[in-house]
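Every protein chain except one is present and positioned as in the full complex.
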Amino acid sequence: MLLYYLDLAGVAVFAASGVLATRERNLDVFGMLVVATLTAIGGGTLRDLLLGRHPIFWIVDHWYLATIAMATLITLIYLSRRPPPGLLFLAADAAGLAIFALSGAQLTLAAGHSPMIAVVMGTMTGVFGGILRDVITAHVPLVLHKEVYATAAIVGILVYLALRALSVPETGAFFTGVAVVFALRMLAVRWGLNLPSLPRQ
Amino acid sequence: MLLYYLDLAGVAVFAASGVLATRERNLDVFGMLVVATLTAIGGGTLRDLLLGRHPIFWIVDHWYLATIAMATLITLIYLSRRPPPGLLFLAADAAGLAIFALSGAQLTLAAGHSPMIAVVMGTMTGVFGGILRDVITAHVPLVLHKEVYATAAIVGILVYLALRALSVPETGAFFTGVAVVFALRMLAVRWGLNLPSLPRQ
Partner (left out) sequence: MLLYYLDLAGVAVFAASGVLATRERNLDVFGMLVVATLTAIGGGTLRDLLLGRHPIFWIVDHWYLATIAMATLITLIYLSRRPPPGLLFLAADAAGLAIFALSGAQLTLAAGHSPMIAVVMGTMTGVFGGILRDVITAHVPLVLHKEVYATAAIVGILVYLALRALSVPETGAFFTGVAVVFALRMLAVRWGLNLPSLPRQ
């Protein structure tokens, strides 16, 4: 139940990130709504398609679409009043990444698949909505930026799997995972945290 | 039955828009055919995947692929004879948007889903083929342009739903919806029609 609200929260923050990404394009409100919707449901829809879960989550439960509409509206009202703080877009994206990475991993385990598949599916669920948003709005996908991005999702899912293996209750493990992804990603953005990569030749 | 021919027409015009989008790339004919095919079947394939309709429409009925091949050939012959009028690409795209938005909405209702889902699914079906085309050919997606685009699809679907609710026969409601989307979009292109958007800061 708590998880359901968290999922709605993930949809809301990703929708907000979609609206923020289209901002300099001067789109009308329905255009923004379409980009917000694709961003918000992209990851979860891919997850449901890959796991063969029908009907897709947002088709049977209207609260998802209603949440996207509300999140879009609130973001627009907020934007019309003051310029957005620089980190707002990145924080909304990080929150969506965190929530969907963990929910993707959890649903994969619940469907009887192995932890290895859960890591891959969770990571893809987390990053896909953002990739879709960035590709459609003609930005370089965040997953390609230098700072820790996919790594944050993977580490958070691994923490969740480790806590589960140590018999930590599901809810605690889940939220710890979400917190780890979000914290790692925001630290990366704030202080330019990144893993060593190949030296350029 | 009429609907089936309309669907084929949607596939044909989107295929033509795909060919026109690859034009300055100097692609060979099979490369163009691949882009035309992805554009033409992209929206409907997403619709079928999301609704869990198997087999996918173009897999069981060869007329879709044959139509794409013919539309590609005719577009190429036409292009080899004279330069395309400036609006041809936008008109082909608008026709595809109109047909697929309405067919997506109609099939969603027929599958027993609510009008709200029909609006979202219809809009996604209409815009997805074009987004795929524009992303693959490295253009800025039309849905991101300033003029009315997603709005045209949404308004047309709402008109269709309203007419149905008023007991207008299905075929009449459907074609009125298609006409509304196409007309709105062409007016937007021709006279730069756009909704008020946020003031830039």
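Think of it as A and B in the order they're written, each chain with its own count starting at 1.
The criterion applied here is as follows: a contact is a pair of C-beta atoms (placed from the backbone, for glycine too) under 8 Å apart; a residue touches a chain by one contact, two chains touch by 3 or more.
These numbers were taken from a predicted model, which means no experiment stands behind them.
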Exercise. Consider the whole complex, including the chain that is not shown, and state which of A:I56, A:A95, A:I131 or A:V159 touches that chain.
Key: A:I131
Self-check item: Sole residue of B:P55, B:G86 or B:P169 that reaches the chain not shown, by the stated touch rule
Solution: B:P55
Quiz item: Which residue, A:V35, A:A92 or A:V148, contacts the hidden chain when the whole complex is considered?
Solution: A:V148
Exercise. Could you list which residues of chain A touch the chain missing from the display?
Key: 49-52, 113-114, 116-117, 120-121, 123-124, 127, 131, 135, 140-141, 143-144, 146, 148-151, 154, 194-201
Quiz prompt | Hidden partner interface residues of chain B, rising order | solution = 22-31, 33-35, 37-38, 45, 49, 54-56, 58-59, 62, 65, 76, 79-80, 83, 135-138
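The rule is simple: only the chains that are shown with their structure count from here on.
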Quiz item: So what's the Cα centroid distance for chain A and chain B, whole Å?
Solution: 29
